[in-house]
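Here the complex is missing one protein chain, while the rest keep their positions.
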Amino acid sequence: MKQLALVFTLILLLGAARSSAQGTDLDSMTGKTVLVFTPHPDDELFGAGGTIALLNQRHNKVYIVIYTNDDKGSYDPEMSSQKLARIRKAEEEASETVLGTPIENIQWMGYDDGMLEYAPQPKLVEEATAIIRRIRPDALLTIDPGEWVARWHKTDHRMAALNTLDAVRAAEFWLYFPNQCLEQHLEPYAVPITYFYYTLPQDANYWVNIDSVAQLKLEALSKHVSQFEPAMHKYRPDWDPSDLARLKGMMSHQPKKDGHYVEAFRKAKSFNEM
Amino acid sequence: MKQLALVFTLILLLGAARSSAQGTDLDSMTGKTVLVFTPHPDDELFGAGGTIALLNQRHNKVYIVIYTNDDKGSYDPEMSSQKLARIRKAEEEASETVLGTPIENIQWMGYDDGMLEYAPQPKLVEEATAIIRRIRPDALLTIDPGEWVARWHKTDHRMAALNTLDAVRAAEFWLYFPNQCLEQHLEPYAVPITYFYYTLPQDANYWVNIDSVAQLKLEALSKHVSQFEPAMHKYRPDWDPSDLARLKGMMSHQPKKDGHYVEAFRKAKSFNEM
Amino acid sequence: MKQLALVFTLILLLGAARSSAQGTDLDSMTGKTVLVFTPHPDDELFGAGGTIALLNQRHNKVYIVIYTNDDKGSYDPEMSSQKLARIRKAEEEASETVLGTPIENIQWMGYDDGMLEYAPQPKLVEEATAIIRRIRPDALLTIDPGEWVARWHKTDHRMAALNTLDAVRAAEFWLYFPNQCLEQHLEPYAVPITYFYYTLPQDANYWVNIDSVAQLKLEALSKHVSQFEPAMHKYRPDWDPSDLARLKGMMSHQPKKDGHYVEAFRKAKSFNEM
Amino acid sequence: MKQLALVFTLILLLGAARSSAQGTDLDSMTGKTVLVFTPHPDDELFGAGGTIALLNQRHNKVYIVIYTNDDKGSYDPEMSSQKLARIRKAEEEASETVLGTPIENIQWMGYDDGMLEYAPQPKLVEEATAIIRRIRPDALLTIDPGEWVARWHKTDHRMAALNTLDAVRAAEFWLYFPNQCLEQHLEPYAVPITYFYYTLPQDANYWVNIDSVAQLKLEALSKHVSQFEPAMHKYRPDWDPSDLARLKGMMSHQPKKDGHYVEAFRKAKSFNEM
Amino acid sequence: MKQLALVFTLILLLGAARSSAQGTDLDSMTGKTVLVFTPHPDDELFGAGGTIALLNQRHNKVYIVIYTNDDKGSYDPEMSSQKLARIRKAEEEASETVLGTPIENIQWMGYDDGMLEYAPQPKLVEEATAIIRRIRPDALLTIDPGEWVARWHKTDHRMAALNTLDAVRAAEFWLYFPNQCLEQHLEPYAVPITYFYYTLPQDANYWVNIDSVAQLKLEALSKHVSQFEPAMHKYRPDWDPSDLARLKGMMSHQPKKDGHYVEAFRKAKSFNEM
Partner (left out) sequence: MKQLALVFTLILLLGAARSSAQGTDLDSMTGKTVLVFTPHPDDELFGAGGTIALLNQRHNKVYIVIYTNDDKGSYDPEMSSQKLARIRKAEEEASETVLGTPIENIQWMGYDDGMLEYAPQPKLVEEATAIIRRIRPDALLTIDPGEWVARWHKTDHRMAALNTLDAVRAAEFWLYFPNQCLEQHLEPYAVPITYFYYTLPQDANYWVNIDSVAQLKLEALSKHVSQFEPAMHKYRPDWDPSDLARLKGMMSHQPKKDGHYVEAFRKAKSFNEM
């Protein structure tokens, strides 16, 4: 039985194919534009930090779009949301700098941590659509809207996952948010290929070998000082040296496949086609 | 382990059975009323077009309720939403006419394409509930709200799936939307049986043999001219003859089971009981 | 592949562990505080009634928080929502009394049946967060936000599942709903352990042996008179004796594992960690 | 200074006049269609009951559209919302029958009392627009959205006032809610003249002499039994005879102008033009 | 012309009078309960601070309910919302202490400054209704929802004005938010008399002579340090002595009527009747 496949087969074969452009594989990309959506500053690192580093090394232009400002996750009773947002922004910039992404390529959508689920829809889709139509990426990376997301990550993660997916679709047809075309000269754009990180193991169909940047990924991670102890409970802008050494020694905890450090993705053409 | 089953077993055995009516199987229905909900004009065709044709041939009254007007899915820069909605309506009527459904049995709920997710809830449930209480179908067909829907079809598909399910439940108890009873004389109604199309292969538990109408299904599909090239990129009201021939020859792409063309469903009693 | 696990491993190992408190197992709890969230008055009974009885017997303080008033599920045309809410409240109190829960430990959140999905968010999260921060439970029981919930139980069940989960997370960080701390002296609180009932069989990882209270569970169930016939179709405050006997004889329909009556849970540390 | 007037003068003179149809005065109407919007069952009676009676006597077709079901305004602790809605509907029908309006011309929009302010917008405008496009009235009566409404009558009254006004405007241009035209064959319609009741004394510019029906208006009022004592505190379906006599003797409390009983209106062309 | 008056006259005379209780005048109250709603911590002081002081002196129980936490109005770039909310709370408590109000009688509704307009409705009404039903005041003071409010004070002020008014009405009928009665034992309550502060001069119909407490009012005002310079631009917890002296010398800026310092109100029975 492959009824679902039929639907798409018919659509594809009969000319309703949304995109004739063939997406290039992440591994062989060079000189391309890659757009990464992430719910919080660090999810794109956990999910695709090695890949981002490789893309930057291979002379691609990587853009990072961050939905929320991550202004709530501290145990420090002296912390305020405004202060934490400021800290998280600086840490994210430091972390992406390690990966080679230019700071000016980082865009913040300006939503508060934990509140993305309650942001006004479809305004949120409209905003992500405008970003896609402006950047016009050769490949897009985003969080996977699978079952796991609904269960473990309702707020922010779920909304970021579904919203980006909806924006990929909307970006393709100019009659979605036509004012973007009429008033801002943003032409419709079909994303050729999408890679979903934070995918379930059984859904992964593409792996990037990150052997050469696995240590760099830990280095980038170490910039997110406020996410770890002791700064989590009482903020300080630096590490205790022994903690930092421990973090950098955690290579063995990174996932491997066939003997190599990898990042796993679900790859899909256009808006989520199999 | 069958804890979940227990919940329902207890409910059913002890008299909270929502419906005493035994739903008739789709295959043996005649002289019955069947209500089909679809997110867009064509989803009911992809998912259950052959079944609809058979139901019409067997003298059942089939009603089609379409959530959205499908007014956005064109690559033609000269297209407008109003024009596309008008085209899609005519195509849907032509397509359902091929399947034998009377045009006056087609009802449009009037939502814009891609915006169903953002329609005011629970107003949307209230409207679908009123339709069920007015039509009072012996069987109801709708899109399956499974995991697949959440992932691949957020906007429109997901909402249409969950909304119809909620409406089936609400229709049964008059204290849901009591003004429908008090002011419009719409009595509560328990849908005896529901068939979900666009179900996952592993969830399907009922198949309709559509050998006799498989070609008719392609014929109905061919009425949706604007969904295919060349009309998709530059609208024209007719096919290029070679494209049309190619479509009609696609019998082999239709799904088969045990040597027969089939449409797969998940069948459930009342509101989604196993 | 264990990429997902990696994310959490890193977080845990590196000090971002949300909670240092080790949750005690349900089986060995005594003198503890347990907070149970339930969408309707009776879901907590179906899912965890035996466990609740055992917790009460072992001198724990059990609190029940009920999202909705269950004011719609009747076939009786003479029923009103206000009357049904009054009946359901009395039945719930009688049922929990059988399980040993003090009536003053039952809290109603005051939402109407079937309308929780449409309650204002994130207000709903804020309210549940305040409850958690006030009760400060050693363990929390709630409905599992798995795939099954989305499919079979959209309204109320889905929202109750996700909302409680979000509240568990929010409760931990004081910058979520900081007015609760600033104005109501509700300090942040990390729930050490969460047990999800109504979990899918394949997701269950913890079973409570309820042999000693299985009959009591049926007794508690029998207090929900209005949920069963004949009261469902024409309300009466008592059972037909033969129906009642039948209910109490249904021991064999309760789920078993390894020869014992059990209730199944998915157990998770903090907010849904594996 | 008459800058505001200028705006409209220019618009009118230069051809943007919304409507060329000249509205007929209420006093001289016969054989026409009149559409009355009212927030609750009885506001249209207080504000325009005599006028409605005269319109019916003069062979006009009067339609009454009632936004809410008035299901909350009782002091009786035994009352329920469903019961009160049923009572209020019967009373409204009895009252309008006294005024000569056919029962089948009464339409209920189905909103709950006191909740209109929170009904989903612009859905509410869309529904009122559809009614106007279907009835296509020669004159429309509705509650005045003046300052007084904002202050004394926020819920229901304010929303009914503004919503009807918005619907009058939207009805005129087919691009408002175009699906009504595309799918339901509801053509745009320009209401020629609108009369606002519950207007402020200083804003009134039109008075209907209701001498001949002033007593009838009290008779119609007497049908709203549940709105008065003793039924208000403990419902009974009939009057205490002495109370009823007192009500019918209250002629002198009705407003007069130049020695005649009158109902006052603010009359405006199209959507609220001076 | 007095058509509007007629509506109310009929309602009042014929038994629909919402309240038989005669409200006591503010001037002669003793041993009563008075409930004051205020959008921000200090509006009740500007509008009715002298009256509150007198009420406290005359052994009435005064309750202050504050909609928002006032967490935004600072020019200090080092200020955070959490810090400002903490400061404003302490200042409000100090200020009300000067007026004689016990700190435990101050209740914060927990909304953020400037965001009340966007709070979920009708939840906000429901919450204010519960407060009224719990406190059961002999008189209620609140901000006037007149034209002036709409124009000068949209956010927070307008919503607080209309919301309190709606809550006064809802509190009277138990079918508004019936779960409050069914689940929390909050019985309906008719507020006998309401005094609106911040009323327009032309609308004022009641003045309280505050000669004896005019200086105290300035003293109370001086507790709101953060609202004035220099703390407004760079926070410090105390006054510059010369500024403080200047504030306390501002007696002459307080409004007078007939030679006396006064606070002006619009007094209305029940929910805003003239």
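In order of appearance the chains are A, B, C, D and E, and numbering begins at 1 in each one.
Throughout what follows, contacts are C-beta pairs under 8 Å (C-beta built on N, C-alpha and C of every residue); 3 or more make two chains touch, one makes a residue touch a chain.
Since this is a predicted model, take the numbers as computed values, not measurements.
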Shown chains touched by the chain that is not drawn here: A, B, D, E
Listed residues D:96, D:112, D:127 or D:166, member touching the removed chain: D:166
From A:61, A:89, A:136 or A:246, residue that would touch the chain that is not displayed: A:89
Which of E:36, E:55, E:79 or E:190 contacts the chain that the document leaves out: E:79
Contact partner of the left-out chain, one of D:33, D:121 or D:184: D:121
Candidates E:71, E:91, E:166 or E:183 - the one touching the absent chain: E:71
Contacts of subunit E with the absent chain, listed as residue ranges: 46-47, 71-75, 77, 79-81, 84, 114-115, 117-118, 147-148, 150-152, 154-155, 198, 200-201, 204, 221, 227-230, 232, 243, 246-247, 250, 253-255, 257, 263-264
Those residues of subunit B which, in the complete complex, touch the missing chain: 80-83
Positions on subunit D where the hidden chain makes contact: 1-7, 9-10, 13-17, 121-122, 145-147, 150, 162, 165-166, 169-170, 172-176, 178, 188, 272
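We adopt the following convention: only the chains that are shown with their structure count from here on.
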Reaching subunit E from subunit A through chains that touch each other, fewest steps: 1
Any chain that touches subunit D and subunit A: B, C, E
From the options B-C, C-D or B-D, the pair that copies A-E, where over half of the contact pairs coincide: C-D
Chain whose Cα centroid lies at the greatest distance from that of subunit C: D
Label of the chain whose CA centroid is most distant from the centroid of subunit B: E
For subunit A paired with subunit B, centre-to-centre distance based on mean C-alpha positions, whole Å: 35
Subunit C-subunit D separation of Cα centroids, rounded to whole Å: 48
Shared-contact residues (touching 2 or more other chains) in subunit C: 80-82, 147, 150, 175, 178
Category of the chain touch graph - line, ring, star, complete, other: other
All touching chain pairs, where touch follows the definition stated at the start: A-B, A-C, A-E, B-C, B-D, C-D, C-E, D-E
